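In this view, the complex is presented without one of its protein chains, the others remaining in place.
Should a chain be cited, it is by its letter among A, B and C, assigned in written order, with residues numbered from 1 in that chain.
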């Protein structure tokens, strides 16, 4: 992939739930799970999105503001401009992995789950959202035949509460070598604390406002680290 | 090799005869026989020279004017700047090859002779000069164990006369599929005529004043052809 | 969405119709009629001869042209046989090109305003379709002291003089090495130019680390090829926003996509030079084929469908989003 935005066409536009779609593009990308691309719509904006699948290239977009709204307005056949992949991504290897996703965080974790399985890992997933209507990718994870623990704040599916409530006992069980997570900042913060308590290594995918995407402008700083270049996946040491 | 001049060092400076030296450089170049490089001496000039050997890279330089004089003034350890290789070069394959060289033209033909032998060709060489002292590379060709026909204008070695006089009967003998030549323009002109008469295919290496060396400036034109890009080796069709 | 009907790639520049929008840039392959014909046979709609000057020039000594990895840099020093001798070459070239339906553009330069006029009159005798007025060569010291393209007044004075000296339409070639190229474009437009060529090379220098010396014998030279493209696109965009004249958009066009970008920036047609090095002698035909394919794959009919789109702005329905405050801002306000 070039570093200059390339116009790719939507070959599919999957409605995931009331506010989330997956854009399926006419292109394959050599990318690792956890990496992201910058998506550009001329006249609108350019924003970072995690890769939900590399072949065909897919992005899962929740409607929250101007850019994501413009992306939702796209139809099959329309172009969207992509540059990337950028960032480091998650480590992939054998072992016992717990995947924790909040909101559209489920999408890149699904890409990760497939790669982990190929690498011989044992994988379980915990997905959370406000209501069952907000839960994403439950079917896809189910389709991989791996245990999925759901949590909804209104209790409409799975355990009532947040995904962190489901993850905490799982981490404490000693059944997992590593936690992979993607979701809202508050969730990541809570999970980081759980990792430290339970001495389970964590790899958490963070967000920040991005401009260049390639580690030069400094816009995406988090504590002297650049989310676009050093991350978006940051490690919490395990061991203990 | 880069297109920008690179400073290479002389690891040897072989005196070939009273006016000709071979510069041996600390570098190997992936080049075909017949290709040339631009040699630069800062403050002096940049001129084209045929590759006399690719590994180590060698150029054979006759002292005729300002640039070649400056090249002759170089000592072991000195830098000379090289860009290339440029041009098309001679075809290399099995068959019966006659090589005809005048003056420093013997140098690139020696590189060719080695490649032709590797390719399984039968090779003979005809070398000409004014006097025996001007003959170049006789020993090297001899060292390859191939027949060498010499011609000197003063008769001090080999047949008296010009190399064209020696080549004419050889071409007429039907023993050769192809003539390869490098030398002064008058010699090439005469050889081209002999090729046409005898229906032996010719590959003649020409010279012209060069500036860019890469086929853009037009300085080296010969009859709508660019010596640096289309040549320096030009074909005379054989068959009959 | 492949297009079925015929695609028309012809275009107009200063009253002259070109069969294709590709123009061989001046200085490429020199002044030789046979080489200009060779270029014409590879897909050019017009070919530009090497700039000629009133008196013959040997040009600078070598090195004169280097491929430095991101394009070329050259300081040929305008080697040419002089206008009086050039006329014969141009006449020969014009005859060869006429048979192919390809236009000849004769490039001229001079040291003074008056000599520009005289040189234009001389080369007009050969009957070129256009005269290109090169006021932007970075590689010759003129008695004028600086490039005529550096000042709106000087550029306009040359344009007026040339226009008064010939009835052949004139395009004026501008330099990127000015603070405001649009103001120069306005000046030459007001002075009567029939078109603009943008751009000539950008002054630069290569330095050899080993010796510390500039690599080109002339010291500085003109940058062309890949590195020049974004400068050229910007200049063409700015010029076509400022004046209504047709522009031969030149600089770093190496592919059909580059040509689409140049046309999008507002160019009437597209100059090609350094591509000959990066893509080989058939560069123009490769670019032309790529351009054709690009247009037909999108169901477009011709160049009018793509020309000038960079000027459209974000469009009526565009959503403009603002970046958030910068990190330091948030922090220091917290």
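In this text, a contact is a pair of C-beta atoms (placed from the backbone, for glycine too) under 8 Å apart; a residue touches a chain by one contact, two chains touch by 3 or more.
In this text the structure is predicted, and so the values were computed from the model without any measurement.
Engineer: Which one, C:56, C:127 or C:192, makes contact with the chain that was left out?
Structural biologist: Checking each option in C:56, C:127 or C:192, the one touching the absent chain turns out to be C:56.
Engineer: Touching the hidden chain in the complete assembly: which of B:67, B:90, B:180 or B:234 does that?
Structural biologist: B:67
Engineer: Across the whole complex, list the residues on chain C that are touched by the chain not included here.
Structural biologist: Against the missing chain, chain C presents residues 30-32, 56-62, 68-71, 73, 79-82, 85-86, 88-89, 146-147, 150-151, 177-180, 202-209, 211-214, 219-220, 223, 226-227, 230-231, 233-234, 237, 257, 260-262, 264-265, 294, 306, 308-310, 312, 314, 320-329, 331-333.
Engineer: On chain A, what residues meet the omitted chain?
Structural biologist: 2-5, 7, 38, 40, 42-43, 45-47, 79, 81, 83, 210-219, 221, 223-224, 226, 229
Just so we're on the same page, only the chains that are shown with their structure count from here on.
Engineer: Provide the C-alpha centroid distance between chain A and chain C, rounded to the nearest whole angstrom.
Structural biologist: 48
Engineer: As a quick test, compute the distance in whole Å between the mean CA positions of chain B and chain C.
Structural biologist: 39
Engineer: Counting only residues that touch at least two other chains, what does the list for chain A look like?
Structural biologist: Where chain A is concerned, no single residue meets two or more other chains.
Engineer: Could you list which residues of chain C touch at least two other chains?
Structural biologist: There are none in chain C.
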